[in-house]
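Here's a structure for you.
Of the protein chains in this complex, one is absent; all others appear in place.
This part shows chain A:
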């Protein structure tokens, strides 16, 4: 185990594994939601995570962000095992996510939602806030700069003072991405960001995901049911079925993989994903 301290972000070379799932299993009662899953997300890549409904994709996110502890196996981020780290600590470490079912702070403004994300690295305490200490003022200023900049990147700058719940569906999806990006992550995990989008919106989203990687330099892990989108934007794709990884590789190879074809045969996952919006996180 490396002896680097928790606070400093360990260094990784470009293309090396930023996040690794190592033989991760998780059991819910009698159901093995993940069964010995291993894959790496390499620094700087866009990795697509696909699979039929209930395959365990969202569960992967939950294990990676500390929502669930794996029954066995280990998740490492930049070489460090996540262990029993708290969820907020994992966020500070550099993993941010969005939710399959939008989970914004509905009664806060769009800007405030993003500010909460930006606050992830802030240290202002009660005394700071009460006396408006230099630290408080600096963090408020920086937080707002970050938030507005990220919102601009996502084309939300004009909706800043709107209540999150009053934004349009597409704006809410983008606001979730903005909030996650404001935590300054190294790895951004998007859980079905295109659900409910029309083709034009999907094309825009594809462009956005590319810019997140190319312009912002983030590594992206993308769960998506829309094959065109996920194959078009991902560098590599991993496929889950019944909690097991059945394939991993370049989009062309995965698309022609017999196991993948069998998994998807007749399931019409494209449509199913858009209407099945259950699940906790």
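Rule of thumb we're sticking to: contacts are C-beta pairs under 8 Å (C-beta built on N, C-alpha and C of every residue); 3 or more make two chains touch, one makes a residue touch a chain; residues count from 1.
By definition in this document, contacts and distances are computed from a predicted model.
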Out of "SAM-dependent methyltransferase", "Ferrous iron transporter B", "Lactate utilization protein" or "Branched-chain amino acid transport system permease protein", what name does the UniProt record list for the absent chain? "Branched-chain amino acid transport system permease protein"
Hey, which of A:80, A:140 or A:157 is the one touching the hidden chain? A:140
Just name the one of A:20, A:65 or A:234 that touches the chain not displayed here. A:65
Write down which of A:51, A:70 or A:117 is the residue touching the left-out chain. A:117
Hidden-chain contact residue, picked from the options A:15, A:83 or A:106: A:106
It is residues of chain A that touch the chain not shown, namely 65, 67, 86-88, 91-92, 96-97, 99, 101-109, 112-113, 115-117, 119-122, 124-126, 128-130, 132, 136, 139-140, 143, 159, 161-172, 179-180, 183, 195-197, 274-275, 277, 281
